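Heads up, one of the protein chains got dropped from this complex, but the rest are sitting where they should.
All chains are identified by letter, namely A and B, in their written order; residue positions are counted from 1 within each chain.
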Amino acid sequence: MGLIDWARIRSPWIIHFNTGACNGCDIEVLAALTPRYDVERFGIRLVGSPRHADILVVTGPITKQVEKRIKRIYEQMPEPKFVMAVGNCCASSGAFRNCYNVYPGLDTIIPVDVYVMGCPPKPEAIINGVVKLIEKLKGGGA
Amino acid sequence: MTLEEEIVNKLKSQFGDKILEAKIQRARRIFITVDRSIYKDAIRFLKNEIGVTHVSTIAGVDAIERFEVIPLFSYKGIVIALRGLVPKESPSIDTISDVIPGAFFYEKEVHEMFGIDIKGHPDLSHLELPEDWPEGLYPLRKDVDLQELFKQITKERD
Partner (left out) sequence: MSTIIDIPVGPQHPALKEPINITCYVDGEQVIGAKLRLGYNHRGIEKAGEYQSYIQNLYIAERICGICGIVHAFSLAQATEDIIGKEIPRRADYIRVIGLELNRIHSHLLWLGVAAHEIGFDTLFMYVWRDREIVMDIIEEITGNRVTYALITIGGVRRDIPQERAEKLLRVMEALEERVKKYRRMCLEEKTIRMRCDGVGILRKEDAIALCAVGPTTRASGVSFDVRADDPHAAYDEIPFNVVTYDTCDVTARVLVRIDETLESINIIKEAIKKMPEGPIRVRLPRVVPAGEGIGRTEAPRGEVIHYVRANGTDKPFRWKVRSPTLANLLSIPVMLTSKGDYVVNIADVPITFASIDPCISCTDRAVRFIDVSTGKSWVWTFSQIKRMYWRR
């Protein structure tokens, strides 16, 4: 494991992007940052720019308006980069199966490394997703 | 006489048989149907003579034989649904945003979803549909099938 990998595992920087979500997943992602769950003790930091982020956390069913934007954010992230899809909507459009302005899953637009299922998933599940991602990072991004 | 009955009576004495239907479903729920020709006058009357200031939303409906534009007003807790009938051969209706500015967004939505022209509205650009949405495709019309709308989303999933 190289120095950069080790540093990245010590403190993964996360950017969060909502692609038209109902906010249910967003507030559980945010709750994960607050004292009860305190994901920051793992060194996880929320950053504002994709250029500083290791992990892109996406919530929401991808609406048509947002497709180009999420692609651009992904492209702006430096390698190696990882994507975590939070919520059923990201995995498969979820409850919005019959909605015409929604894509059938984030992985039809950008590659996804970890799926955290739930509608919304609890903060514990989201943290578990981050842990799984860190394990993947340890494995050299495989 | 209840307040609901008072409102219905006032409208009837002002507009006579141009009020095509007036129903008090239960307490605080009035449903009125008017011909398009008095739609705006009836709303002006609600505002100036009865004191209605709040429009909660405007529901467009594709009722197969015709369109309907139904603003829902709130007055002292009573919801007054004032349905204007819009023939499909000439899908247009007057704006009420100069009478009640709060109607501004709701009329935009009726226009983009049903293709009903809102005459006199200052800005009928899209409220919610994407900019590159095809012209003439009105999602909430009954003759537009959901599968046709899905074609706007280009990614296939097996």
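Simple rule for what comes next: contacts are C-beta pairs under 8 Å (C-beta built on N, C-alpha and C of every residue); 3 or more make two chains touch, one makes a residue touch a chain.
Predicted model only: the values in this text are computed from it and were never measured.
Touch, as defined at the top, links the missing chain to these shown chains in the whole complex: A, B. One chain of the complex is left out; on chain A, the residues touching it are 16-18, 20-28, 30-31, 34-36, 48, 60-61, 63, 65-66, 68-69, 72, 94-102, 119-120, 122. Seen from chain B, the chain kept out of the figure touches residues 25-26, 28-29, 31, 53-57, 59-62, 70, 72, 74, 76-79, 81, 97-98, 100-106, 113, 122-123, 125-131, 139-140, 146, 149.
The working rule: only the chains that are shown with their structure count from here on.
Rounded to whole angstrom, the centroid-to-centroid distance between chain A and chain B, based on C-alpha atoms, equals 41 Å. Only residues 129-130, 139, 146, 149-150, 152-153, 155-157 of chain B touch chain A when the two sit together in their complex.
Across the interface of their complex, chain B is touched by residues 64-65, 92, 98, 100-105, 108-109 of chain A.
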